[in-house]
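Notes follow the structure.
Heads up, one of the protein chains got dropped from this complex, but the rest are sitting where they should.
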Amino acid sequence: MAMWMFLGSECLLFGGLISTYMLYRGRHPADLGPDQVFDIPFTSVSSFVLLMSSLTMVLAVSSAAQKDDRRTNLWLTVTALLGATFVGGQVYEFTSFYREGLGFTSSLFSSSFFTLTGFHGVHVTVGIIMLMALVGINKRGRIPGDKAEVVELVGLYWHFVDVVWIIIFTLVYLIPS
Amino acid sequence: MAIIERPSTPALAGSGAPAVVTPSQAYGVLKRPVSTTGWRSWVFTVDHKKLGIMYGVVAMFFFLVGGVEALLIRLQLAGPEGTVLSAGLYNEMFTMHATTMVFLFVMPMGAAFANYFIPLQIGARDVAFPRINAFGFWCFLVGGIFLNTSWFLGGAADGGWFMYQPNANALFSPSHGVDFWGLGLQITGIASLTGAVNLITTILNMRAPGMTLMKMPIFTWMSLVTQFLLLFAMPVITVALFLLMFQREFGATFFDVSAGADPLLWQHLFWIFGHPEVYIIVLPGFGIASEVLPVFSRKPLFGYRFVVFSGAAIGFVGWGVWAHHMFASGLGPVSVAVFSMATMLIAIPTGVKIVNWVLTMWGGKIWFTTAMLFIVGMIAQFTIGGLSGVTHAVAPSDTQQTDTYYIIAHFHYTIFGGAVMALFAGFYYWWPKMFGKLLSERLGKWNFWLMMIGVNLTFGPMHIIGLQGQPRRMMNWTEARAGEGFFNLGFWNRVASFGSLLITIGVILFLVNVWNTHKKSSTTPKAPLDPWDARSLEWITASPPKEHNFDAIPTVHALDEFFHRKYEVDHDTGEVRKIASAEEVLAAEEAKADKHIHLPSPSYWPIILAVSLPIMGYGVIFNRLLIAVGGVILLLAMFGWALEPSVADDSDYDPPVDGGGTSKELANIG
Amino acid sequence: MLGLTAASAAVLAGCAKDAPQDTWQPKGENAQKIHDLQWPVFLVAGIVGVIVLAAIGFVVIRYRDKGQPMPEQSHGKPALEIALTILPALILVGVGIPTASTIFDLADESDTECIINVTGQQWWWEYDYPAQDGCGGIAEPIVTSGQLVIPANTNVLLRLTSRDVIHSFWIPALNGKKDTVPGRVHTLRMQADQPGIYAGQCTEFCGLSHANMKMEAVALNPDDFQTWVGNQLEPYVSPEAGSQAALGEAAFTANCAYCHQVNGLSSTAPDGTVTPVLANPDQFVVSGAAPNLTHLMTRNTFAGATWDLLTDECRDRVWNASPEEFGALYLQGVTAECLNAVDLREWIRNAPAKKPMYASDAQKANSDGKVRGMPALGLNETQIDQIIAYLLERN
Partner (left out) sequence: MSTTADHVEHADHDHGDHGDHAPEAHAHEHKPDSYYVKIALILAAITALETSTYWVDFGAFFLPTLLILMAIKFVMVASLFMHLRGDSKIFSYLFYSGLILAIGVYVAFLATFRFFAST
């Protein structure tokens, strides 16, 4: 329940960041706007990767509920790897933007874009750390309390991060300014 | 006398396992702290009562800090062309006065009461996440200290507590004050957010058997609404503060007009948080008022359901009115009209509360203790503050009043006259519960009258000063604009400054009262178990409560459970008969004492984790290396935290000292 | 009783004398509209307040513990509750409808006939009048500061903006306040019923000298306003050669003209070429502006309208003049007899000491070497005398 509350609260956090981006997305030099720099095919692939990580997360939760430690660990690891792929893609995307001349402070569009997606990236990274910690302590049999529930809570967080990306992907990438 | 007992794990609960034991083995990285006396028992505690008291003490300290700042402001304004403070210092002073009072006094004092009394009022042994609770407290403390160290490290924030952009960006506010402000609030914000998650979970999950939501004590109800507001408001200010930090520290341009930004973005984000914040401040006070009034009127709260629903309504509508802080900022007539109407709407549930309070007293048998006096004073003052609020909901008239002293009068009547007076009522009302001693009623009444008169002398004239056109946040006022008639600014400014002295004396009397009560702790008699003939659950336990709160978790049958155990009501005649004394009620409960009570164990990690945050904060401001240092501590602490079970393991405990005893007896041994 | 005080204070505030920023003494149509809306609201609020406080007083006295038996444990009467919820709702509907209509009424600017741009910066106001047919016709742009001069009985449209931080423009007797936000232009309609001088003040916290950012609105009847316009557009007259003022002109050019524009001022090189002296405040001041001093002595104030150019006696005469006499008196400007040389000297000698500003070298370091406000120029007393003599002719 606490996790649900926390996620409810996060809605307002991301809402604020998304709104800031929406307000500022048009404020940039003509040659460095979202329409010029975004690489939709590339981002679509990484969005797809993140989406699939939700699937593997569900499978991990499901395995944990069936008390299948080995499969739980497997799916958790796969989820973490998919997440890492996504973050890696984001890092690549950021550096390629940077090479094109779009730095954090270049324009209001770039500041709000990097802030929004950066916050999301940090959330994914935190999620990966949580997943790896789960795998680690799971192996040592150290998860206190009900193991399946802990996995499920991490799962909720993970899905939430995915859901946020679903929104960001549509509003930020697909809808041109 | 405190005991540390075995953890609550479902498999073992009630299995007849041993009770009192001492943890012997380290878990996690550091050895588990187990002191039950001395400073260690406080610093590493996870007991909601100890944390509540610490919240209270620290908040009281910041109240004095903020009070001194206020006095300096009033001293400066007592005469024309005041020279007590320089312009820069004056700006820092009013910025920090507001910041301190809002974030470091009223909010945490509400948290103090919520922490201490919510578990007691709902019949729980602790909160849902005791270590997170401790972490929250330490975040608040270190955040507050961090914020105030700015005074010694180049000057405090000088942009006003609302920190409007672009006046607060690095070009116009070059000292580090605003950085301290932003990071400090970010840290105390963590305290609010974790507290909110924790208390909401506690209230929804841990109520005693039989306590449906509509049988919950009203203070708990109002706190629940408050925590929901915090839960949803804190992330908004978090976003705003991050944008501010990125702008000041990393060269972003969110509020930089030359880059095409719109400074109103900050105002919206700030007030989307800021208006719910107003209700975060007053709702706990409403809760205390609604607890104290029935007790001393010897009548149930009039229209409990209406009070609950109006509280919830305030919580909802409070989200739709933020732009009434911005009527003069050029929103356009449609927005202004919409927000003007929404603001009027919120007057209705607030009015409902005042009506219910008056009707609670109506037909009662009113006993004027200090606590009751504070609440009666609070209702009167809040009425004035509420009505002046309606006058600014009228947007055109607000364009004449906003940013003048009239606004200051308004919100001090609601916050000081309302929320703070209620908090003082809470002190007098609950002191015997918390410490087993009564505060002196004689000194208390002096305290009340001085504060009551002081508040009205200080803030009453500000209505006049404001309507006479004196803007706020001005380091001085001049004779040329003061006028000469009855309403001249000079006279009323002096009155206001004089009033602030009376408030000061009142607060000092309170401190004297506390000192007297505890200095002679060996000689002053213990407070009676039920000094006020109270009505709610927190009184069905010892004073002060044992570490585990209740020997047996009471089963709840009615709103005002305690009252109904003491009195029998004849439904035909309406006659009320006493059937049991408080001692008898308590004895009956204790007879049913649980054999095994499980409490969470103290932990080092909350304070270590919290301390890493200001280190990172200093790092952001002064030296990026410190960020790394803080970050390492943070990671280690999180790691240690995650590895440490929130309650010590079975194997940590020695065999039972006394296999057959109940925990109550053991509690007395311990 | 306290409520009574507060309520009656609110009502009686209208009777106070001589409080120049009193919000209860409207002197123009817009402020009047606000007033017509607000006094009934205050009255209703006051009555409600008195009733509630009286009820509290009654309850407290009537139901105090006199040894009566325990009262009935009543949990409330829903019908009464609902009635007492609906009642304030009705009152608020009664307040809300006229509020909404007044909001739109005040926002209507279709009937304005004269445009003035108002720009706030730390810590003074600039007013510029674009060339227009409105205001009775203005042939060339006028730039002034401190005092906003408007024709009386005319709906003036103020276009408000800022060059640095947010300020707020407020002449209580004429209209409510409106923030001036950098990057945005807000509009405000203003009208004064009668010639006269109306005090105002910046009301959005704007940094160090927020308290010293005042303004005055001056309403002149249309004929006087035309005279004023004509005077503002009069060409520059150099001081008589060899006079104190002529020395002042040189001192001004050498020390002040970097930032302060005086239209028509020119410098003559040794070879006889004449070049106009153009101020370049962009280079020295964060906001990129400094008050235009071309006709300084037609205004009564300086340094953000915080100090008067008139001595107290002369100032009182202007402020207390009847609407009929006011125009002529104001158009006299500042004469040598009336000049408040004390404050002006202090200001020229060391401005930041008189009005807190960010103008020291250390403070400049934080803003690319630019000042916010006027720095201390290190002038000697002779130079100050000369400059004052020069300025006295800027009428």
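The letters A, B and C name the chains in turn, as written, and every chain counts its residues from 1.
Note that in this section a residue touches a chain if its C-beta (ideal position, glycine included) is under 8 Å from a C-beta of that chain, and two chains touch if they have at least 3 such contacts.
Fair warning: this is a prediction, and the values are worked out from it, not measured in the lab.
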| item | value |
| --- | --- |
| Neighbouring shown chains of the undisplayed chain, as defined at the top | A, B |
| Touching the absent chain when the full complex is considered, from B:99, B:121, B:148 or B:194 | B:194 |
| Contact with the hidden chain (one of B:54, B:93, B:120 or B:208) | B:208 |
| Chain not shown, touching residues in subunit A | 1-12, 14-16, 18-19, 22-23, 40-41, 44, 47-48, 51-52, 54-55, 57-59, 62, 65-66, 126, 129-130, 133, 144-146, 148-150, 152-157, 159-160, 162-163, 166-167, 169-171, 174-175 |
| Where the unshown chain meets subunit B, residue by residue | 7-10, 123-124, 128-132, 135, 190, 194, 197, 204-213, 231-232, 236, 262, 264, 268, 272, 319-320, 323, 331-332, 335, 553, 598, 638, 641-642, 645-647 |
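The rule is short, and it goes like this: only the chains that are shown with their structure count from here on.
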| item | value |
| --- | --- |
| Farthest chain (mean CA position) relative to subunit C | A |
| Centroid spacing, where centroids are CA-atom means, of subunit A and subunit C in whole angstrom | 52 |
| Length of the line joining the C-alpha centres of subunit A and subunit B, rounded to whole Å | 35 |
| Residues of subunit B engaged with two or more neighbouring chains | 260-262 |
| Footprint of subunit A on subunit B - complex, ascending | 128-129, 193, 196-198, 200-201, 204-205, 231-236, 238-240, 242-243, 246, 250-254, 259-262, 265, 269, 272, 642-643, 645-646 |
| Residue ranges of subunit B touching subunit C (in the complex, touch as defined) | 86-88, 91, 158-160, 164, 166-167, 170-174, 257, 260-264, 297-306, 328-330, 332-333, 336-337, 340-341, 344-345, 347-348, 351-352, 354-356, 358-359, 361-368, 376, 379-381, 383-384, 387-388, 390-391, 393-404, 456, 460, 463-464, 467-477, 480-489, 559, 567, 569, 574-576 |
| Residues of subunit A touching subunit B in the complex | 1-2, 5-6, 8-13, 16-17, 20, 23-24, 27, 104-105, 107-108, 111-112, 115, 119, 133, 137, 142, 144 |
